[in-house]
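Here's the structure, in structure tokens; my notes come after.
Every protein chain of the complex appears in place save one, which is left out.
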């Protein structure tokens, strides 16, 4: 075990070795996003429910220390960059530009366990190169301090046609490029085919976490992504909007934990927490 | 809560908020000390028994990462200095000189939770000033990184007559001076009178940990120091030789946990783990 | 012998002084490239077959240390840059932009023997200047540390008409400019005429390695490039896709070694490893 | 495997995983020492005989690069400090003072595999603290670069009575303190009792190398130290004066290799190379 692995162990359940991470860092690009208007309130509820880790922007990281006062509090992952989605706050669209907003020394000074960065693709060329630079700079600096870097490649840009943005082949390419650039952890979407995804996870070698993305149609769909990806070898899930935009947030988290840590069947988990219908 | 408190929480039991710390850093000044000849073996046994934290020299810190692979592993405190007790390895006597052996960047790079330093008193004048410098330098550097510094004032030097080395008044002076120099945590001896010690702890404000020192006469004596100091407000105990030089090490640790975390009576704890006679 | 030559000796066969290098760094620009989906599996097979060196991206460099645990393991060359071929992962086209992704301190910290960089030509003007800057920056920084820099000039850009991209004259110009910019080692294509190539190698003075490029038509063609270029004075070959995209990978590597190190005839090498037909 | 282990593998035989190291760095403290008047000549002979590694001062390191031009050349360990034995060149006596003479950046710039430092004990107090500082500074700086540090504790000083300088207990203390201070490799004397030494090696965890020290009485004695220490778990031997002050140097090295790498009996090794009588 090296020091990066030791830090990563802070976001893993000590029995299952797996992880249910609920991020609340969306405000950094989305502003006052629905369901997360009061980020500390949501965070407190999530911590009470026993999540294994969360993602925090530097600002929320500074004001949320009280919620992590217990040794068994969830691990803390610093969202260190901002790929700006609009020049209008709360707006969306093509990435305007990509910048590091908190350096690794900030992460160390605030005792974060992991640093996380986005790697959007399909951007306009000069922005694309900014994204490459942001990820490379963080990878070099994190490595100097034994700080693990989680990289999340996303197919957001208009250079990728809408219908291709869930294309498993492109996701595989993007995951691999993030690995080659120095990711210590990958945060990627589940590609939908368990057997193929298992091969991908095997090939990538570093721990793979599954992102949730925009709100899915049903709770069952959310649980299915968790179930299948964990079975395919994923180390954990990182579900945000699908969790805290759901009125049954707490029970949903409990169901996710049952699936991720205890290998429960989807139906059992749903029954157990009254999530059917 | 600030970041130093957050880091300190890593060595506290999440229910009781108290701490049973078993240090294994004695080799840095004592060499191949009895009972600790195989430090990793002892450390593994202690971790299996559920201690809350340990003290490690930089060298042992580097080779023991595997033992801390679980999130609920004990917290890690870096012993960052060497007050050399003799120019002959394993020898003892007046402090020869005092040096920092691992800098705070080492502590950060290896993800230690706390840095610890000795502040011996009664030393020859030039050595005394080295000790002052070692503590001050670490206090300044730790603070830059929000890294808590545990300071352990000890009355070792010949300028303090043997019969005065347990003098509560001098211990109070020494504790206060360590606080004033910037200690974030104090590691001090229990002075023997619970009511007076309570006042001391109250006055010192920062978390106070109780050191064990040389082997005591009986297990009951060890447990009594723990019981009374915790009742007087100590945040935890740091017992080394009294623990791993005892053939009943594991049960002794369990009894200490029962006293420190569950407020057990000494007799109950001894009965529970067959430590009587 | 200077230190750069000492480091270069780590990728040379100790008897022949020549080198068979099989790179597996293609994922950094090509993503999940065919035949290299599981880079560590391929790397292990190549090492078992006795290659002299490999090229690794920073990410694969970090996770592949175990494969190099023996003193006679192949040398390690760090691919330090990314000339992005598309804003769509796995896509190809004009170079979008060119960035350093791992600095020389990373190479030293991970004990790489050599640093390698691309120098594409025919790019759009602003990208061309980025490429010039990337190569120059690495040349300066490598030199400070006695780290040899391998430069690979390539004629990829649209400013060079397709039919000119294998033009020996332009390759000679590009090789010379890379030398003048500070290359310690050159990685260039074989220009096809042994006598002319011998002159080129003589004129370039620094060690010249031959790149394989896209998959060739036949194994015999692959071996012929190796045979002729080594006879013309090349120090070694760097063949990737032509090796690990071939179903007879291991025997092909063995044949290349026989040609490069033992001066074997192509037909003998092919016979020896059943590569005919 | 981490990077330090990767670098250490450069001085290990790839089959046995063990190591025969012949140091030629004695001139840094002893001057024009007998048998080593022409260090490069001796070094060349040793390399021809197939040693696994050597120790070099910075000055000899700079002028001996040519001898290491082959990939299977021995590993290079930099002697980075000078504990001055006299103010008169070639003189001996108490250590006058202890200084670092080559920094870790020098080691990196010259591609050394390992850095080595002495830790003398029994020195006068102010010199003793210099020694502590020299070792600590190198340990911190080496660690920053993933450069392994070999520490050699020696009982040279007059504070240790002559008859105690081979005392296994003190050697055990000294070895342990070096480990705690951050040694990645230990270079210590064989204490003479195989079973006790095995325990010591087991407890120290990091690779242990055996020093030869002043010339022993017989070749058999030299081989016996090698045989017993390797059987007790030592990773290798570091024999200097006992090798190059012996007129049968080359055959002695061959015998040592046979014992260390091939587990040969002493008598067989002696017979094999005509070292009897």
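Per-chain residue numbering starts at 1, and chain names A, B, C and D are given in the order in which the chains are listed.
The definition used in the following text is that a contact is a pair of C-beta atoms (placed from the backbone, for glycine too) under 8 Å apart; a residue touches a chain by one contact, two chains touch by 3 or more.
This one's a predicted model, so the numbers in the text were calculated from it and none came from an experiment.
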Exercise. For the chain left off this view, which of D:48, D:99, D:158 or D:196 is in contact with it?
Worked result: D:99
For this session: Consider the whole complex, including the chain that is not shown, and state which of D:59, D:168 or D:213 touches that chain.
Result: D:59
Seminar exercise, completed: Per the touch rule stated above, chain D touches the missing chain via residues 25, 27-32, 37-40, 57-60, 62-63, 82, 84, 87-90, 96-97, 99-103, 105-106, 109
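Definition applied: only the chains that are shown with their structure count from here on.
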Exercise. Which chains contact both chain A and chain C?
Worked result: none
For this session: Could you give the separation in Å between the centres of chain A and chain D, each centre being the mean of its C-alpha atoms?
Result: 49
Seminar exercise, completed: The distance between the C-alpha centres of chain A and chain B, rounded to whole Å, is 38
Exercise. Between chain B and chain C, what's the gap in Å when you average each chain's C-alpha atoms?
Worked result: 55
For this session: Among the residues of chain D, pick out those that touch two or more other chains and give their numbers.
Result: 2
